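With one protein chain removed, the remaining protein chains of the complex are shown where they sit.
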Amino acid sequence: MARVGVFICDCGVNIASTVDVPKVVEYAMTLQKVAIAKEYKYMCSDPGQNLILDTIKEYKLDRIVVSSCSPRMHELTFRICVNKGKINPYYFEMANIREQCSWVHQKDKEAATKKAMKLTEIAVAKVLRNEPLFPLYSPVIKRALVIGGGIAGIQASLDLGDAGHETVIVERESSIGGRMSQLDKTFPTLDCSQCILSPKMVAVAQNKNIKIYTYAEVEEVQGYVGNFTVKIRKKARYVDMVKCTGCGVCTQKCPAKTSSEFNEKTGDRKAIYTPFPQAVPNVPVIDKNNCIYFLKGKCKVCEKFCPSNAIIYNQEDEVVEEKFGAIVVATGIDIYDHSNYGEYGYGKYKNVLSGLQFERMVSSSGPTDGHILRPSDQEEPKDVVFIQCVGARDPSKGQDYCARVCCMWTAKQAILLKEHLPNSRAYIFYIDIRAFGKGYEEFVRRAQVDYQVTYLRGRVSRIYEKGKKLRVLGTDTLAGGQVEIDADMVILADAMVPKYDSVKVAQTLGIPYDTYRFFTELHPKLAPVETVTSGIFLAGACSGPKDIPDTVAQAGAAAAKVCALFSKDNIEIEPTIAQVNFSLCSGCETCKLVCPFNAIEMREREIRRGVKRSIANVIESVCRGCGTCVGSCYCKAIDLRGFRDKQIMAELEAVCIE
Amino acid sequence: MNNWEPNIVGFLCNWCSYAGADLTGLSRKEYPANIKIIKLPCTGRMDPMFIIEAFKLGADGVLVSGCHPGDCHYNKGNLYWQRRFLVVSELLNNFGIDKNRFFASWVSASEGVKFSEVVKNVTEKIRELGPLTK
Partner (left out) sequence: MKFAYFPGCSLHSTAKEYDASTKFVCGRLGIELVEIPNWVCCGATPIHRTNALASIALPAKNLLWAQTENLPVAAPCSECFSRLKLANLEVAENEELKKNVSEVLGETYEGNVDIYHLPQVIIEKIGLKEIEKKVAKKLSGLKIASYYGCLLTRPPKVATFDRIEDPQFLDNLVLSLGAESVNWAYKTECCGATFSLSKKELVLKLTNDILQNAYDEKADCIMVACPLCHSNLDLRQKEVEKKYKVKYNLPVFYFTQLIGLSMGADIRGLGLKRHMVSAEKLLSSKGLI
């Protein structure tokens, strides 16, 4: 004989100010098999949970319903609580009377109260059809995959490697290093980016627990937390990783030139190249699209000069399959395509540069050896205009968000300009200055006071060439007037945008992304590195614009989460998985066909004495509980624990029958 | 039936649309209280029988909402649902149920505003159609 206890939460005023909770309690008491219904201010709090435990004892309850917030918030909290009260955690249901009732029907209290009653009734109807379920255990493979070898991936791998866990970095480019390696100096300390990054890159290469796959991409991810099977495509680099000593002769001798991606197209590279001198691994790749041999069938200069016979023209892509227990996604960002701002003339005027292009220009390893020169005529610029928020905080371009680093980045670039060319003048157009980090505000002040950078609060409407100069039309909203500056160079701050293929990556991994295509955290405040897919974690700017300190902190956090996962030999898997009723299964294999996880196998089974048939069988450790097989079964022979037909039908009846 | 209020069943997948509906709440976007939500792990779990049964039991409208194509937490459960949806909506006419009472939508976890719009729209349409007469 089932005895249900119903607990209705006020959530302070969040529920109680809209829903008449005592009325819901009263209604719950009238429901079938409900032994007791109680109200409490905060059901999730310790006293709230104690109330549930005491009531379980007092009323000999065996099933519990809590009407409160979304189960996404506190289902686990209450399951644990119920379990403490010696009730199976699956004899528990939640009615979502906050997110899906009180918060969305604030204007109609009566309707909200009625709906809260109904939602409670639905939960009671379901819990009566629930069954006890017991967690399944699955072993944890203690190897981590880190996707992306920028500063986020590097930091996460180092932390994981140091903790003793085998870690694989998969990096798309031919070297690790990422965006940070393109930067000259870093704010607010102005230490050289490459100088603080290189030691970390070397440390990764030397760590015996870390394996690096560069020039490689993740193609397919199967499995679940603790047990992912990942296919990695190692693209052909046409150079033998083992034989190559990194002497660089091939690059020197290669006759084919093309513009360098690393230098943001401001300089050239060869067809066989490493993106930058400190590359890790220091093994070049042949860019097939620009190599004379691949295009025309002859040349082979690199092969001729290579002292170690490391060139392999007929190398092919290789796909390897490896097992991992956890995945850290650190795929980073792209830079906003400034040519969307036709009015700024990026791509049209040589002297309008992106922030990263300027960064390469200032860098002593860049195409101008660190000399700031106007691209049109290689003269030193006198007046340089910096524009912030290009591709950020601009709803007309669909980019509503703040790109978060540009204020600091621009201040830094203006300082670098003044340090390189003390007689130059720097102007910065800004909307607001957001200098929130440690030492940031002081840094901006230094730019303004010590370096005499002119800050103009307003947007630029238009840039056009006038003679050798760029005429910049803008407003200064503080002075209340229009501004015209004849500049030698204009630098457009680079808004961070998601990687161009972030959606494809998200779909490969099965993680959600937001309207801008950044990956979504499990919780923006309380679970910033987790995703809804357990075992997959986020690090760095792939989940939204971040500066280096935040990225490093997040990478460490992601590594710590992986370590916590790896501290167990087995992990619990939700028992809400599919189950076959052998006597009903006709063996049609439809379920096997539709299962996204290959969790169904056909197995010969004796269904009656002497009668054997091939029928479906669920591989419990592989099933993820989506229920697609259940929706497809013609014979109703397969059902989903926790979401059985009879449970959903009971809910449906509760909804429909007044 | 002066005080008639439409009774609408909403089947939402756990990962996108249910989360989207939660976001609607977090952002305090109002929508009519006529819809009552049943959570499913995935729209792939949707059995066409649920739709038929819902109308049989007297629901005035049914909404099923899941992840956008390509974004399914289980890779492709929503695509199987999409195929079933096409069949079921045609079938409804044979049962004497106006297929315009049956709605499907894609709402992602970040589309809180869209969810409220969808519910408003569904509720309005059902109001226009009036109560389901047996």
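Order as written gives the chain letters A and B; numbering starts at 1 within each chain.
Heads up, the rule we're going with is that contacts are C-beta pairs under 8 Å (C-beta built on N, C-alpha and C of every residue); 3 or more make two chains touch, one makes a residue touch a chain.
Being a predicted model, the structure only gives us computed values, none of them experimental.
Contacts of the undisplayed chain with visible chains (whole complex): A. Taking the complete complex into account, A:Gly342 is the one of A:Pro47, A:Gly164 or A:Gly342 that touches the chain left out.
Taking the complete complex into account, A:Ser396 is the one of A:Asn289, A:Gln378 or A:Ser396 that touches the chain left out. Per the touch definition above, the residue from A:Leu197, A:Val218, A:Ile463 or A:Ala637 contacting the chain not shown is A:Ile463. Hidden from this view is one chain, which touches chain A at 340-343, 345, 348, 396, 461-464, 466, 471.
The definition used in the following text is that only the chains that are shown with their structure count from here on.
The touching residues of chain B, when paired with chain A in their complex, are 5, 7, 9, 15-16, 18-19, 21-22, 24-26, 28-33, 36-42, 44-50, 53-54, 57-59, 70-77, 80-81, 84, 108-111, 116. Of all residues in chain A, those touching chain B in their complex are 70-72, 96, 98-101, 103-108, 111-112, 114-115, 118-119, 122, 503, 506-507, 510, 512-515, 520, 532-533, 576, 594, 596-597, 624-628, 630-632, 640, 643, 645, 648-649, 651-653, 655-658.
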